[in-house]
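All protein chains but one are shown in place.
Then we have chain A:
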Amino acid sequence: MATGDVKLIGSWASVFVMRARIALNLKSISYEFLQETYGTKSELLLKSNPVHKKMPVLIHADKPVCESNIIVQYIDEAWSSYGPSILPSQPYDRAIARFWAAYVDDKWFIALRSILTARGEEEKKAAIAEVEERTDHLEKAFIDCSNGKPFFNGDHIGYLDIALGSFLGWWKVVELDASHILLDETKTPSLFKWAERFCNDPAVKPLMPETAKLAEFARKLFPKPEA
């Protein structure tokens, strides 16, 4: 469905860019994807996000929107009559979704990333333990939010599904890097099953990068120190 002038500045490997793309797919919005080259920042990116100089940036009718979770909310509100609601309808459920999405970024992702940047086995073990503890919180959050339904948002994927699910590609890459299962079928069974459902959602499937390709990119982004 053509919906006017919509562009997205991003990269295939970025979790945060994926959030915006999933939201656009959910609303069936066609857009021009402007792929950034690794290692450089385009003039358009610098002009559209002068404060942070980061992707994703959604440009809608020449007006830029920055920060992935803010972009997802914007897409939901600007195209509210298109497709399913991304945020829950009740204020309390919205507050819970926002709380956990912030937790994903501020606590869970920081722990996940510290596995990749850990120096030595002790640091790595501590980072893994932190991720496991925080994933456990997310398992409980899923049980509370989903209320027996397939997704955090209920019958359809929504804001919190997108916030966490976009990490699933990198989640696998970090598992391989750490040689340690980080999404355990026995420890967090609900999240485990949710992950498969999320990845198979038609709005997500075409966007999830291949693990091997992402792992190769990760080695560039997080080079290991010389032994």
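Definition applied: a residue touches a chain if its C-beta (ideal position, glycine included) is under 8 Å from a C-beta of that chain, and two chains touch if they have at least 3 such contacts; residues count from 1.
As a convention for this text, contacts and distances are computed from a predicted model.
Candidate names were "Transmembrane channel-like protein", "Glutathione S-transferase", "UTP4 protein" or "Ribosome production factor 1", and the UniProt protein name of the unshown chain is "Glutathione S-transferase". Shown as candidates are A:41, A:94 or A:187; the residue that touches the absent chain is A:94.
Taking the complete complex into account, A:66 is the one of A:66, A:111 or A:157 that touches the chain left out.
Across A:77, A:123 or A:155, the residue that sits in touch with the chain not pictured is A:77. Contacts to the hidden chain, counted on chain A, fall at residues 51, 60, 63, 65-67, 70-71, 73-74, 77-78, 91-92, 94-95, 98-99, 102-103, 137.
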